[in-house]
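Every protein chain of the complex appears in place save one, which is left out.
This part shows subunit A:
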Amino acid sequence: MGNRIVNHWFSAVVLAAWLGLNIFLFVYFFMIFEKGKKYAYTRVLLGSALAWARGSAACLNFNCLLILLPVCRNLLSFLRGACSCCRRSMRKPLDNNISFHKLLGYTIALMTAVHTIAHLFNIEWFCDAVHKPNNSLIGVLSSIGAQDDDWVNPVRSKEQTPPYLAFTTIAGVTGVVITLALIIMITSSTEFIRRCYFEVFWYTHHLFIIFFAGLLIHGVGRIVRGQTEDSVNEHDFTLCSSDYGSWQPKPDDHDDDDDDNVKCFIPAFEGNEPMTWKWILAPIILYIFERIVRFYRSIQRVVVIKAVSHPSKVLEIQMQKRGFRMEVGQYIFINCPEISTLEWHPFTLTSAPEEDFFSVHIRSAGDWTDKLIQNFQDRADNPPRLEVDGPFGTASEDVFQYEVSMLVGAGIGVTPFASILKSIWYKFQNADQRLKTKKIHFYWICRETGAFAWFADLLRSLEQEMISSGKDGFLNYRLFLTNWDSSIAGHAIINFDVAIDTVTGLRQKTSYGRPLWENEFSAVAEAHPRSTVGVFLCGPQALGKTLQQCCHQFSSMDPRKVQFYFNKENF
């Protein structure tokens, strides 16, 4: 439990601050409109629905301000770089950007529901008010401003119906349009659609452009009105509201100032200044800037220097690009204009920063990857043009900052660790002083034997390098084959005495089945009783949960003793 606090205190603080600000904004604006003197007459017409609409509107402003930020990946990358001096736990929230984006999305949906329902009531009450007789307060208020622009009720004639008001005012039309855009964005981004039909999610999510455009001008109609300051000064609600029958029109000249103290003038009203654009303009500009950076990066020329076909339908592409600088465990977005000009797909870099090219391993997993691999195979001499955006940082940049690292890669999730292991190899060759790591435990869990082949070369050369430099205890790697049959097992039995593994050709024997994490963790904790251990996973969520539990379970309560920190790659 203690470790959970160490690991997540900053994320918790960020969440608490966000929630606190939301509650504060809602309550603050709710109270202004529920108790404020200025809105006393508006409340006579609308009741509490006014305050509900304004409270939720304030929360919407705040959350719409935030929602663009977590998806600015260049900005996040920049922040990560700027915070490299900060402690690990301070940077951790940056890895949860998409979760935060989703949380904001849910909040916006909820607040939109509250806002819309409140305004449905408001419109209905406005329209009702017009039909009230002229000898009631509501009727009198509704008739204010027949000649001038002092009205409080935007419904100006008895013929106007709620739909008419909704579709003839700026606030009404933009409200309906952006709510629709929001609904379509939400229905197409449920987990099921996102996982199975990514294109649907990806394209419809661009309705956010309409959403923000509508949001910017939603308030310019200034329909929600309060009493003007002058009017409040000379017309007090508590004194005059019961006296509505004898309200006098305000004279233009100031001749009979002396009689004023008994009379109540007809109150005058003005709209609130539109606020939303002030909230969301800055993030919109940031986002546009982000898109410009992405666009600039996409038009830079990328040279494919080598494409290697690996077993298990894995294609390795080695590329070069001017000004490209990477760190270990980062990822890039790749676009192939021949397949789709709009689709950008993320891939983890598998090359080391020390190499003069950057590479990715692409596994056939869907339409896009299938087509890409096909295109590369069909035209080996003239590969299709690629556009690259990135690199972007993720947690595994931190690998070298832990004394001991446990790296867990499942299936294709091994790719970020390919980069790390390669980089370690180069750092060894150069005797790099920045390498804090004293020991690396590497676990690779894989389904099928073929998939081992493309990675085996790297491990083999690394192994040899370690033996020749006398540091073969540095990397402890374990391979786990989860999908095996008796023939593979038979081979393993026959070759038990052979020093090299039958499946991978490595010195470390492949294990069959899944690792027992309790055993692995207790072994690591025993071997390094006083270290901070970074646990890095790139793999399925279920495994992440297990590892996280183990991290908490095996961390010592004593902060000087062994501590496990869990990190996960986001995809």
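Following the convention adopted for this analysis, a residue touches a chain if its C-beta (ideal position, glycine included) is under 8 Å from a C-beta of that chain, and two chains touch if they have at least 3 such contacts; residues count from 1.
FYI, contacts and distances are computed from a predicted model.
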Record-based protein name (UniProt) of the chain missing from this complex, from "ER membrane protein complex subunit 3", "EKC/KEOPS complex subunit TPRKB", "tRNA-specific adenosine deaminase 2" or "Cytochrome b-245 light chain": "Cytochrome b-245 light chain"
Option from A:M90, A:L110 or A:I186 whose C-beta touches the chain left out: A:I186
Chain not shown: contacting residue from A:L79, A:L137, A:V176 or A:V220: A:V176
Absent-chain contact - pick from A:G366, A:P540 or A:P559: A:G366
Option touching the unshown chain, where A:A166, A:A307 or A:A527 are the choices: A:A166
Contact residue for the chain not shown (choose from A:W9, A:F24, A:Y106 or A:Y197): A:Y197
Those residues of subunit A which, in the complete complex, touch the missing chain: 113, 116-117, 120-121, 123-124, 127-128, 161-163, 166, 176, 179-180, 183-184, 186-188, 190-193, 195-200, 365-368, 490, 493-494, 496-497, 516
